[in-house]
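Every protein chain except one is present and positioned as in the full complex.
The chains carry the letters A, B and C, assigned in the order they are written, with residues numbered from 1 in each.
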């Protein structure tokens, strides 16, 4: 039975279902319960934006507030995962990875390989990503390219409530470490979501719109901008195929390549900075592996090579928008050789 | 006056010259003096591989050993830089960035932007990078893509003693934060280096070899593998142009594009993992901005998507080698459309 | 006029009062304007905690540096950052202290020795060590002060810094602003030790705990610690026990607090009221003098808000500037 619920509710529901199903699932993070040790109400916050609200009432001590010590508790989640639990640790904002990255990239990501295949680390690290919240440079980053670069972790970034639920359930059941990226500006977005439990496999992109003229690939918030761009292009009789990657590592190369083999044109949209980004990753892979199919250079539309600004007027310019995406698509349709060099300051 | 000295000596000399010239230059790191508080000789280590050996005798307390607290002392170097010093902090292995990344990417990199242009942070973070030392997964990483992704830091990775000296002097004089990556397997490599002081500007790639058939772009250790590959190719009458990027952020797009516009073919070699790498970055940029010049898909030769293995037999397979580079070059010369999909597990 | 029993002369008492009152009105006004929807982003108010900022900063000059927290407005004002520039920054205007690029969580003014509010907990501690190191290398007698909340006192960066400052014998001071909560979580649960003096001792640092709602207690303890640091006596930790009048951030419903808690602390632990009563009772300052300051402060804040609202927004080109000195 599907109802319209928000991405925030979908994530809450996925946690609830998995905690109910599997007693080895525990959930921890700063204020994810809220009010621990404080004199007022229990379950006072349910996370800084209320994503875990209500779960403590149902699952009790399997939800744990933590002291403000990301290395210690993210590391504890990782250590517990190697001992048979399935912890879901919330790193409030992905921007905080700088204080606990060692536990993620040198420990969780490498155990299996360093130990010759003899370890499993089924940990999920949930974190808010993305700009548009007027939260400035240290609370608005995307950072997906950094995690995608690292072998041994998987990287997930849903664009809607349906995917968020199914991908989070898969993340919890998955036997490898997963970085689960939640775009804070999508939390309120509703769509049809079945009440039942379901898992969406990793490495399967979603074709949101068919089209034969140009392929637009993205993930997270900018998927919606890509759809807007596709609608604008349709008015000009340009039919864009829009692909939502959903998981960045593993990534569904087949769907991307198959589409480009039909359209011959590709735009990759990424809310991350341009250098060594998901955009450049996809563009390069396609350029190497489907060069013969390309009728024009792959166009990248990314955030600029600058930190996220605070002022709303600047922040709104920072995030790739539909107009820029449509323009990039049009560039792929123009005679080749005319595209200007474009890497923002 | 040029003499043959090793990259290790060249780095030592650059530090010595700048400390002599500018009293605001201080140098800190774990055991960079060595033996602090210990009963034996002073200046006992000069760094774990002896790079800073002898500098303490000359410059005294402007070289400082630190406790084993990377966030605290790297952060202190950054804080001191905003107060007018020019600290050079050694992060022994770049792999340790996970315990101090916040100070680098959220603090040093963002101050100038967050503060509206009102801060300067002239700090240099020196760190060993790269594989081949049989030092396993946590002491052998490249990680250059992660820093290159971050706006606000500059990233330097010399391939030889001459460049190391000139680029380190530039790094110390530069007014922005610089991540200075020293490939540990190049420390012993000697070349002609003038005794005098000289600075090599950032963003100027070095064309090590001219050739009209294919362009090979790399940096660091794999530049030497690229040169070997070029020699092998020359035997087949294929003339490769070899470009050493030297600095990854800023990066010299002009030299790369100009070369590709002549050769029409590009191989990018990167010791980092493939996803969101320097290789994909360069390939994507060229694919977007010089598509018309390309006669074949840009080929990437990278380390695989796996941690660095310990066993020498595996580690030797891990690092991109000359044969793989030459093969990639040959692929660009084959009829298009035949290149196989290639992203190692 | 009676004799002055305080360690500050009349001018400095008036100055301290003006700082505290300015902080208070700044925050009260933000609280109102945020609720109206005028202000974007995360805003953490310092109301109730003014005596800490004022009591410490009264000892500092521009070459002394402070590294602040996410709750930084009070530190900024006490360290001399321009109130108009602060307000404009919070409104995201190009006349802001950071030209609108930083916002509430990143206000800085290095020319005043204010190294920045900080969105990352604990991050200021290493930076303040760096300021202290620079002062030590230059021998200019400056100090570096890091502010940290009770919650952030569990962050590795902060803990490492205690040891580093002690090992290097830096003129660094760590002020723990203990307001009892980290977001919604109680300090008594999250910090495993009862006394910050013990935590400081664990790193070889002298520690002092004071009632952070008592300006004079803060002022005297800070004075002693700062003097010692300037003279080469090394780092120290100062805990100020204080109260937070508003929620963790604006919009916080605060259901984790006890019923009546906020009313009670506003009534009995308002550091500005306590200060005012003391100086009036001692006969050193008159109520009228304080009220005159109150009025000036209200005008200043009103003027700052008006100016901020009518100030230009950053031009689109500003998006791409100020990333590097040169690139």
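By definition in this document, a contact is a pair of C-beta atoms (placed from the backbone, for glycine too) under 8 Å apart; a residue touches a chain by one contact, two chains touch by 3 or more.
Quick caveat, the model's predicted, so the values are computed rather than measured.
Colleague: Specify the shown partners of the omitted chain in the complete complex.
Modeller: A, B, C
Colleague: Out of C:160, C:183, C:214 or C:270, which touches the unshown chain?
Modeller: C:160
Colleague: Which of these touches the unseen chain: B:147, B:202, B:219 or B:318?
Modeller: Final answer for the missing-chain contact: B:318.
Colleague: If the hidden chain were put back, which residues of chain B would touch it?
Modeller: Its contact residues with the unshown chain are 30-31, 34-41, 44-45, 48, 65, 67-72, 95-96, 98-99, 133-139, 304-307, 309-314, 317-318, 344-345.
Colleague: When the complex is taken as a whole, what residues of chain C touch the one chain not shown?
Modeller: 154-157, 159-160, 162-164, 166-167, 189-194, 198-205
Colleague: Footprint of the hidden chain on chain A, which residues?
Modeller: Residues of chain A in touch with the missing chain: 26, 62, 64, 66-67, 69, 71-85, 87, 99, 102-103, 106-107, 111-120, 151-152, 154, 174-176, 203, 250.
We adopt the following convention: only the chains that are shown with their structure count from here on.
Colleague: Could you pull out the chain whose C-alpha mean position is farthest off from that of chain B?
Modeller: Of all the other chains, the one whose centre lies farthest from chain B is C.
Colleague: Roughly how far is chain A from chain B, going centre to centre by Cα mean, in whole Å?
Modeller: About 29 Å, centre to centre.
Colleague: Distance-wise, how many Å sit between the C-alpha centres of chain A and chain C, to the nearest whole number?
Modeller: Centre separation, chain A to chain C: 36 Å.
Colleague: In whole angstrom, what separates the CA-based centres of chain B and chain C?
Modeller: 40
Colleague: Residues of chain B touching 2+ other chains?
Modeller: 71, 99, 102-103, 106, 113-114, 151-152
Colleague: Multi-chain contacts only, two chains or more: what residues does chain C have there?
Modeller: Those would be 98, 100-102, 106, 118-120, 156-157, 321, 323, 327.
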